[in-house]
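Yeah, one chain of the complex is gone here, protein chain that is, but the others are all in their spots.
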Amino acid sequence: MSEQFSRRDFLKLAGLGAATTAVLTGCGPASRYVKREPYMEMPEYTATGQSTYYATTCRECAAGCGLVVRTHQGRAIKTEGNANHPLNLGKTCARGQASLQGLYNPDRVTDPIKAGSPLPMDWDAAIQVVADALKNNKPEEVAFLMGMAPDHLFDLVSDLAKETGMNAPIRFGALGMFEARATLSQAAGNLFGEAGLPYFDVGGAQVVLSFGANFLETWLSPVSYTRGFTGLREAQTKQRGTLVQFEARMSATGGKADEWIPLRPGTEALVALAIGKLAAEIKGGAMPRAFAGVDVLDAASKSGIKLETLEHIAGMFANSAGALAIPGGAALGQSNGLEVAEAVLALNALADNFGKPGGMSISALAPDQTEYHRPASAKEMQDFIQKMAGGKFKVLFVHGVNPFFELPNSLGFHSASKNVAQLISFSTFRDETAREANYVFPDHHGLEAWGYQRVATGAMQPVLSGAQPVVSPFYNTRATADVMIAAAQLAGGSFAQALPYADEVEFLQTKVASLLGEADGSFSAPNPQTFMAYFQQYGGWWRNMDGRVAPSASGALNRSIKGDMAEFAGEGEFFFIPFVSPTLAEAGANKPWLQELPDPTTTVMWNTWLEMNPETAHELHIENDDVVRVVSDAGALELPVYVYPAIRPDTVAMPFGQGHTAYGRYAEGRGVNPNDLLGQHFNEAGDLAFAGMKVKIEKTGKKRPLSRLESIMGVYGEGLGEEH
Amino acid sequence: MMATLSDLKISEVKLSGKEAGKWGMVIDQDICTGCQACVAACAMENNISFVGEEDAGYGRSMHWIRIERFWEGEYPEVKMTPNQPMMCQQCGQAPCEPVCPAFATVHSMAEELNLQVYNRCVGTRYCANNCPYQVRSFNWRDYERPEPLPNQLNPDVTVRRRGIMEKCTFCIQRIHRAQDQAKAEGREVVDGEFTTACAQACPASAITFGRTDDPASLVSQLMKRRSHGVKHLEELGTLPNVTYFKGG
Amino acid sequence: MADHKNHAEHAEAHLREKHLMLDPLPRGKMNEMVMESMTEKPTWKFWLVFAVLSVITAYGLFYSWGVMIAEGLGVAGVNRPAYWGIFLVNTVFWIGISHAGTFISAILRVFKAEFRRPFTRAAELMTTFGLVQAGFSIFMHMGRVWLSYWLMPYPNQRMLWPNFHSPLSWDLLAITTYLLSSTMYLFLPLIPDVAMARDRSTGWRKTFYKVLALGFRGTEGEWTHLRNAMNIFAFAIIPVMFSVHTIVSWDFAAAMRPGWNSTIFGPYFVVGALHSGMGAVIIVLAVIRSTMKHMKYFIRAEHFDAIGKLMLIISMTWAYFFFNDYMVQWYGGDKWTKQLFHFHEAGPLGWMWFAMLIFNVAIPWAILWNPKWRSTPWLVAVVGIFINIGMWFERYIIVPISLTINRMPFTWRLYEPGIEIPLGIGTLTFFILLYMAASKLIPLIPVWEVQEGQMAHELKKFGRETVVTVSELE
Partner (left out) sequence: MIKTFFDWLKQPMGMIAVGIAFLVLFSVAAFGLYQTQQAPEQPIQFPHKTHVAFGIQCLYCHPGASKGPSAGIPTQEKCWACHNQIQKTQTSALLAPLKDAVIGNTPIQWVPVAIVPDFVQFNHRAHIAAGRNCEECHGDLTQMTIYENPQVMNMGWCLNCHVEAAGEDQEKLIKLSDCGTCHY
């Protein structure tokens, strides 16, 4: 008996001993030490434990801010603004900060892929596919769809198209669609005879009337415009400037306005003309033709703005030495968007601020640019899609844009893409386009890539922003420019002639070298190689001169501008305003930290919401987090409600940025995409009338708590108990 | 020979909180647009974890800086109050410090900041309760950063794990880097030579950071030029080092 | 005459039936009874309850804690701003429970309240076991419990000490002191009883009691020493007891928070602790009286009556302190405190605030004033249950609900408990388990104390009146 005990006892002890050993050696050499691999050869400008900084261009949106990226032993650690870059002067927005989460995103495309094949392709085969696609199809059967940024790849493909008769590349982006860039430039063309992107010097102004322009969020060049806003407010020598925002739903920009005027959607043109008329009366002299036709009382009653308010604003506008009016955002995305833009630009003509500090001008063209290339309008995209649907394209290359997500469903890109024999995506991420494509030949992430980019607006000078890799490519990706050059060489003939370069860098050097010896440059160099080196080092090249053009004011006021109200499509009782999420924008949803940034106005994170006036919600018996069904004539969506105190009772609004069905673990299946509600309605300039819809709201009885940073109790007093 | 605690003779005068402080921040709420660039910059610089939808909505987000906004009035006279970035106010007499039983939340005599010594933290969360500004965030879990996201981690900042309190440090790693660089070059740190991640990113330049004990520095100039600066909850005697300018 | 005599006899019989002290049994018999209550073979019911509680404890306390250590506190419901949740509620609650033991046995002993004699042990056990649960609760609450030894002052190469400014450091020291001293105070009066048990048992029990009895044989010298030690401890432990809960209250009162920063918190917490503690004692007495053999002899209605009176007084005192605290803070006029008070009463958990007042004040006052109801064990036990729920609510209102409201309205958020619930239930079941085990291992009735009391009490006749006399023993 006792022997048995002892044996069992010993076994137990031995077990205990083994456990002790395991625990103790858990802190042993194996776990305490890590392996460290030295460089086999120390790269240039690298020293152990020290950071290296590279200047490049931010590719998160098309604005083209200059970045300086801190790298440490071959890893990118932090992005900062390039303090010398004329566009952003060392500042960045949240998206620029989070671009590293794109670079090191866990859901990137790691290798070239052929749809349906489990194994990755090799790059030689991939280039062969591209070469075959170029060579084996008629030139007009090959199309290239690109992102909004007018960059080196656009030039390269344009060159290729010019030489071979291929379709000229078409650029599109949801941001451009929601900014209504085509409307802006066409209005400028109509009024001043030359299409161009207007530049508004907010910083120098005294009174700024913004008709829906969300210039502090995503509009055109938010970092630059935010700097302008600082100038408006933090007046060093002059008075603190005033911002008046006309919009039906308070945007983050509206939240900063001194006066927020919630006008009835669709009456922006009317209101702008009425203010023009009142201001012209105050200024005296002949009534300009542009404003003559408007009935101020009618405008006040239709827009829901008190006459006194209009008079007071007109007074401010007329009496200010630095009056400025900005058209933008949802105001332009209506059936009468072009009129709105013209009416508002006419206000600037009345203020006679063209080309003056605090006034309006036409943006400087980039150094090597002869005319303004605007991205395609929705109407042009519709034509493009019709061609696709009609089988006109055998090959469609897609780069820098995610049309399956960014284009409204109703335009039919999805079904039209079925009629394209070969859809080739160059997407860096596993987005919707990459999922639908026949081939994905992943481009480098922007921080791994060479390039340059024209700054379309926001800087005073003409700027060509330079990009260079800050880290070596993390995955088996290849620059699309390199792929195209190699494929063109392989295809031979006119293709090879069009792109006679060894690689992307040589192409860049050739292009950039054309600036060598130009006057007023930010730097000069004795030879192309040095020039290229400086170009990368400084993060671009710009002229040390004000490149903005003052339009002629003469014609602007003498055109009659119709002041019709916008027409709205759909049966519903609510105006519908989709707006671009200031933190996510069109491509931020896959970056976890951008998802976790609270929206500036609602503080919601990780989701989409429908903004609704408290009164309306009360009438409909809807509470926060109640899921409602929003029905338009183009589709329906279900999403939770955010009871938002600063929106008209007859209006609902919703951010664009979520609702991905692919695009990685952080984006997929999260929220909804307001594009699904948008129908084929355009304004006269061909931009989508995205705010020209009416929707119905139906209750579903479901609840989906929104994740918000703010406290509903503390901010809205909800849940604290009855009145206190 | 091991030194003992009594060897550390730090004079009593130095121990008491000074009014002026050393590092300070000035925030102009009138021009803060609430764009969240500072929040993103802070997260990128300081290796802050993201926590996901559920935890973020349950008051567990790890933001070291948050932008508060309230509403005044009702539609149509509704106004959004000026955006108010809240981060650790680096109090001269911080309520968080005396309550930590482990000296994990401790005052830096050298930099006159509130330090959070991550590895000393045992997670009682008393400091966070006692912080009147509610700017401390606790690592409720080991929040996941799937590969290759960890590649962007800043080597100058400790990566925190579960059970540890953390908060804004005024980018002390940048302070040290600048001091080290200046020392190596045999000079003093120059005002504006470096700044915090939030101030560096801020597109509106609403955040300014620098030495408040140097009358020539930009922050001191701003505080002097605009006398209506507010220090939050100053009445509690916390001697905060962040000054806010509310309106025009 | 006969009538008178009859009447007197009747009165005497009545007194004897009513008062344990006047109803002596032979020593041997009484020892036998206590031994039997302890050593009787547990019924299947006992084992069933024991098994169920063990499973709940294993899951609720140990497994859940393991999960929480491995996953982090995210599995609990704590958030910003309610950084402390049910963990601290339970800590304060259990420390409160532990107070009754010392109160009964030390204060009543010092003041020579004779009714205390049969249940000092039961109360002291509660102190020790309650403190164990409090310890569990506070260690659970720590984010990195594996480093909790850093809170202990010990010389180390880092030249670091714990921060003696922090109320949590005082708390740790106070609780440790209280746990050690209350355990010793539990042990001292236990010695004669285990010595008795040693002499009356065989086998492993004998070995067990032999170790515990420390060779006590009941000589005059031993008794003198023991009495001296007990006297010193009884006096010394009273300030310790008061200080412990005062210090616990300082965790809150020293914090710069609306609703917490109150000077009255010290005595308010002590009274609150006694309130829940007495409630818990009465529940325990009712349970052991009805489940254990021979206990009806030792624990009688008179004891419920006596404790009932105490409970009534404590309830009144608690109400006084509550009102005091509320009023002083309300008149302070701080806007956040006002907001907080409004939230207490009208917020989503406002019912809890009203329930607290009903359970802690209304119910005890309604029932305990009546001597008849006060002498009904089950009824007093039910009041005890209400008081304990009410006092738990009180701590819940002070910790997570008060934490909801702070000076930064942007961060206000409700607290929803998560894994705290199994953990809290685990501490409760573990407490019961320890008690059940103790009831089978050590004499729950301090026999020597009862016998001593019975020796001292005598019924004497002065003329026709029967009078109870108590002789001074020491």
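We just call them A, B and C in the order they show up, numbering each chain from 1.
The rule we apply is simple: a contact is a pair of C-beta atoms (placed from the backbone, for glycine too) under 8 Å apart; a residue touches a chain by one contact, two chains touch by 3 or more.
What you are looking at is a predicted structure, and each value in this text was computed from that prediction instead of being measured.
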| item | value |
| --- | --- |
| Chain not shown, its touching partners among those shown | A, B, C |
| Contact with the hidden chain (one of B:Q152, B:T169 or B:S217) | B:T169 |
| Residues in subunit B touching the chain absent from view | 1-3, 7-11, 14, 103, 106, 108-111, 113, 115, 117-120, 156-159, 169, 172-173, 176, 180, 183-184 |
| For subunit A, the residues touching the chain missing from this view | 1-2, 5-6, 9-10, 13-14, 16-18, 20-21, 23-25, 27-30, 32-42, 47-50 |
| Hidden partner chain, residues of subunit C it touches | 156-159, 203-204, 207 |
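Keep in mind that, in the parts below, only the chains that are shown with their structure count from here on.
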| item | value |
| --- | --- |
| Chain occupying the most central position, where position means C-alpha average | B |
| Comparison of A-C and A-B by number of C-beta pairs in contact, larger one | A-B |
| Centroid distance [mean C-alpha coordinates] between subunit C and subunit B, Å | 44 |
| Cα-centroid distance, subunit A relative to subunit B, in whole angstrom | 31 |
| Junction residues of subunit C, two or more chains touched | 408-411, 413 |
| Subunit B: positions in contact with at least two other chains | 58, 66, 68, 70 |
| Subunit C partner contacts - residues on subunit B that touch it in the complex | 2-5, 8, 55, 58-60, 66, 68, 70, 86, 95, 97-103, 120-126, 128-130, 132-134, 137-142, 162-165, 233, 236 |
| Complex interface listing, subunit A residues touching subunit B | 72, 75-81, 88, 90-98, 100-101, 103-106, 216-217, 222-223, 226-227, 229-230, 233-234, 240, 250, 252-256, 260, 262, 474, 582-583, 592-598, 600-601, 603, 605-607, 613-615, 645-649, 665, 670, 705-710, 715-716 |
| Subunit C - residues contacting subunit A, complex | 339, 342-343, 345-348, 350, 404, 408-414 |
